[in-house]
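With one protein chain withheld, the remaining protein chains of the complex are depicted in position.
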Amino acid sequence: MKTKFGFEISQGRQIDLDNLDTHFAVELSRMVGSWQSCINCGACAATCTAGSYSGLNLRKLHYSLWKSDPVELVSRIQNELSSCVLCGKCQLVCPRGISTRYIVINLMAKANDNVYSSSMV
Amino acid sequence: MNDKKVAVLGAGPAGLAAAITLAEMGLAVSLYEKSSEAGKKIRSNHNLFPDRISAKEVHKKLLKWLDHPMIRWIPDTQVIRLSRVSRSLKLETEKGTHDEFDAVIISTGFDFFDARLKEEFGFGIYERVIDSPGLETLFNSSKLPLTFNGKDPQTVAFVHCVGSRDSQSGINYCSRLCCITGIKQAIQVKELYPQCRVYNFYIDLRAGGRGYEELFREAQEKYGIQFIRGRVSEAGENDHHRIVIKAEDTLMGRPLKVTTDWLVLLIGMVPCKSNIEFEPGNENTTGQDGFYQISRYMNSNRVDNQAGVYVAGSCCGPMNIPESIASGRSAAAEVFQYLKHQS
Partner (left out) sequence: MTSYWKDYQKEIADDNFFIARSCIRQTFFPGAENVIIDILRNRLNINIIEDPDHTTCTGIGYHGDVVPLDTIMTVIARQFSIMQKNGLENMVISCVTSFGIYSEILDLWKHHPEKKNQIAGYLEEATGRTFIEPKNLVHVSDLLYKFRHEIAKIAQYKLVNQNTGLPLKIVDHIGCHYAKIFRERGIGGSEFPQVLKGLITVLGGDVIDYPERRHCCGFGFRHYLIQENRGYSISNSRIKLESMKPFEPDMIVANCPGCTMFLDRWQYTLEQMDHSVYGKDGNKIPVISHEELVALVLGYDPWEIGFQTHQVDIEPLLDKIGVKYNKDEKYVIRNRRVDAGAHILCGITVQD
């Protein structure tokens, strides 16, 4: 029997690199090798069509793929990525030449259980 | 001109380049070196950025310059005092001997920052916290340098900016070459241990030399090295003698913790401790950062108000090998000009 004292023990938000599940990110880097060379410059987020009108921040999303819990990530992807109009401006400006648009498509598919909708491609 | 004598103090890349240039110009050169060998620091490396050329090969090529007949090689001798005697410069060594010259090039190089001063990282306290020269020595010593008690490392972490850009350690400048050292060494670790996870904790990545940015991209793309922007605050040892570090991942805005098998501290270059005493007074020879001061007008390697005294190489600021060599050659050319006008 566990006693309740009127408060809960806080879990903390420290990123524990030893115990992080990064299979999402690892898979993506296999598909889009140049993605690992991202320097977080933010050019993609700066030019993003959806960026000013929704919560979508491509730079943050890409970076947090390596550091976030997969369950939390999937719900974020579903909510934020739905604003993406697949215009491709992010890919145009990336100084590392990363196919950011392709990454977005794969993330959407992953979030929807690997189902590629014909209208997306 | 043939009767002119020049002293070069310090046989690193700058000193060697200065000596060979002066010798080829027909001047008698005395090359002093406090240790027993020339280019000691170069040879202690494994390979050099950005092309990863073998340090031993580079060292061999530089050492060939010592064979020149006009160079008098004086090892194991440290010069401690420089004074003026009518129109000559008198050099006094620690052994008590002295000699007179018409011009002097000081190329005494740098020291490495003592990482024990950054006690939060546990250097000198925990066995597997090492600094970048220490890692380079390990690379030279064995085919499996980071295998400890028979176990290959699972994780290796590098900390950039240890001692540099830091008012706590009293060193406010950027040492310019540590970031690229960290990138190069991270790649070396991945080459030796492909399964190992490598993290580089940086503040700003400064890869400003030719080929440096390309090496950085290679580190990211080809080797999967993770660069995390954020400071490491402390290191502690767990019950398996692995190092636990705490850092902030500034791009995520969250604190971070990782357990690593090795913690490598990328230390900067600091002014050489064994600086030479000038008589009378040392006031104008070094800048606020402790390195020798060359002309504010950027057109000369001469020490202010000291006729015939020139500086070259990393004793006047952090420099890599090609920069030091160029600096040494440049100082030698200036000395030649000076002596020509003297005669």
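Per-chain numbering from 1; labels A and B assigned in written order.
Definition applied: contacts are C-beta pairs under 8 Å (C-beta built on N, C-alpha and C of every residue); 3 or more make two chains touch, one makes a residue touch a chain.
Because the structure is a prediction, the values reported are computed rather than measured.
From the set B:36, B:149, B:195 or B:238, the residue in touch with the chain omitted from the display is B:238, counting the whole complex. Taking the complete complex into account, B:117 is the one of B:70, B:117 or B:174 that touches the chain left out.
For subunit B, the residues touching the chain absent from view are 114, 116-117, 119-120, 125, 234, 236-239, 244. Panel shows subunit A; residues 2-12 of it touch the chain omitted from the view.
The definition used in the following text is that only the chains that are shown with their structure count from here on.
Once the centre of each chain is set as its mean CA position, subunit A and subunit B turn out to be 41 Å apart. Of all the residues in subunit B, the ones that touch subunit A in their complex are 199, 217, 220-221, 224, 226, 229, 246, 249, 251-252, 254-259. Against subunit B, the residues of subunit A that register as touching in their complex are 13-18, 29, 33-34, 36-38, 40, 60, 63-64, 66-67, 96.
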